[in-house]
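Structure record follows, encoded as structure tokens.
Every protein chain but one is kept in place in this view of the complex.
This part shows chain A:
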Amino acid sequence: MENAWLIPLFPLLSFVFLLLFGRKLKEGSAYAGILLTLASLVFSVIVLVERMAAPASYKAEAVWLKIGELELTAGFEVNQLNALMLVIVSLVSFLVHTYSKGYMHGDDRFHVFYAYLGLFTFAMLGLVLSPNLLQTYIFWELVGVGSFLLIGFYYFKNEARAAAKKAFIMTRIGDVGLLIGMILLFWQVGSFEYDEIFAAVEAGSISGTMITLTAILIFIGAVGKSGQFPLHTWLPDAMEGPTPVSALIHAATMVAAGVYLVAATFPLFAASETAMMTVAIIGAFTAIFAASIGLAQTNIKRVLAYSTVSQLGYMMLALGSAGYVAGVFHLMTHAFFKALLFLAAGSVIHALHHKQNIEEMGGLWKKLPLTGPLFLMGTLAISGVPLFSGFFSKDEILIAVWAHGNYFLFILAVIAAFFTAFYMFRLFFMVFTGEARSPLGNVQESPATMTMPMVVLGVLAVVAGYVNTPWFGTFLGDWLVEGNEALGHGHIEGPAWIMIVATLVSLAGIFLAYLMYYKKSLARDWFTSRAPITYSIVRNKYFIDEFYNLSVVYATRSVSLFLRFIELFLVEGLMKLVAGVVSLLGKSGSRFQNGQIQTYGMAAFLGLAVLLLIFALTGGYIG
């Protein structure tokens, strides 16, 4: 564990190395990236195993800045949550690196892509290892930069540029909240260290309102990063980036950062009922809200994007309902099956020569003999079908919500689960079954570099759930909360019928999708023709983007325009006035320089005369 600080350095090395030599290596850059992230993965696994065997967390710090009495430290910490996140991040990153070798093949900026991936991975691993808020914030912003670069990777496309800017600005709005929360905590506690903050919270040296305020401010940061309502709109737009990046962003890095932050500062949240309630409500609302949008999207990646938003809402809901274990557990299983789904979707897109509209797909099951079953596995996992990983984690969340007494939120979560099952299977049936709805060209299964990572993730998507089940034991949960009571219990008991209800709801969603999109015994426009307005609202994502454009963006633009006029006329006017006066003075002065010695003499004489006059009048004293 002492060498855990090496883990983020491998991807950083990859980044620097590829920036310097990538141009020469061309597609060989992939090997550098893959090997270095593999090293990270190996170290992460070792650290995880060590942390499991060790009785306590490891923390190493050194003074970074010293200002008077104040000392800012930098270092790293390995606790249960960190160790788990390290493995998730480095594993998904490694698989994405491998996958990209096939997916990005032939791209002109191949090496740049790998360099950016390295930076992104470095930032996330650094974030996960940070023992204090300040360091977290630094890496938090680095993650933002990495996502900006990767989303805007196809910078020659207008949409990609806009999406990158949007992602950057939207998350920045959240970051302001985080920054303010951080500063408030520092003001109250006098330290950025997580340990000291939690100790202060426990000792009651911070007032209740202040805890609520800081917790909510930190949560605003998480809302921006994790794409929760109302700052979710950047996440679906981020689909403009290359698909492996979407997998990385949606599974392990960017969006997980928000959930991770809430989990890492969980004791702070746990101390405030209001903050917990806020987190739970935002989470539940986002879950159902994004799931309902997902029902009507036709772009394969956008459906997955909205499902990510919705699943992140689930995690927030779990954390807000004191289900620390459930939230982290779902973060883990979601990382695997969502990475799988994105990589499989990327494989489909790759096979179809960058076609993304599911209305044009169909009948790919036979043509993509590996991608199809893998996609199905991911779909089953996310839908919460029993025996798959998503089932166990979703079940944990539902139990946690029920046990916390949020019955209304519980109902929302169940409906969201139904939606999830429905739109995921809608996606599956439309892409893989039936007949092709447009000429697809020559469809070929992707190369092994792309399918192998998917196989690994497919296995994980199935088995990852078994580390924490009510049937065989809650190993993960017990281990996560070991030695830290503030995090709650490793396992929350709940009524057995919740599991049955969750299963039934998922199956009902799948069955409905089956009827509509496979058997076609239920017309597809059965609902849309009956409620066209609702359909149109959902299809247009509740007009949130339009609303923002009309309100926030418009207001900002107006203010900017106003300020621009001030700049143009007031500031520049003043400036021009000053400059004009000086140059006028200079010009009139230069008129005297006519080369006539007698004029000069006259001027000197008059000047002397005036000086003498003043001298005489004031009697030799001025003032």
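Just so we're on the same page, a residue touches a chain if its C-beta (ideal position, glycine included) is under 8 Å from a C-beta of that chain, and two chains touch if they have at least 3 such contacts; residues count from 1.
Just so it is clear, contacts and distances are computed from a predicted model.
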"Sugar ABC transporter permease", "Cytochrome B6", "glycine dehydrogenase (aminomethyl-transferring)" or "NADH-quinone oxidoreductase subunit K" - which is the UniProt name of the missing chain: "NADH-quinone oxidoreductase subunit K"
Residue among A:3, A:596 or A:618 that touches the chain left out of view: A:596
Positions on chain A contacted by the hidden chain, ascending: 593-598, 601-602, 605
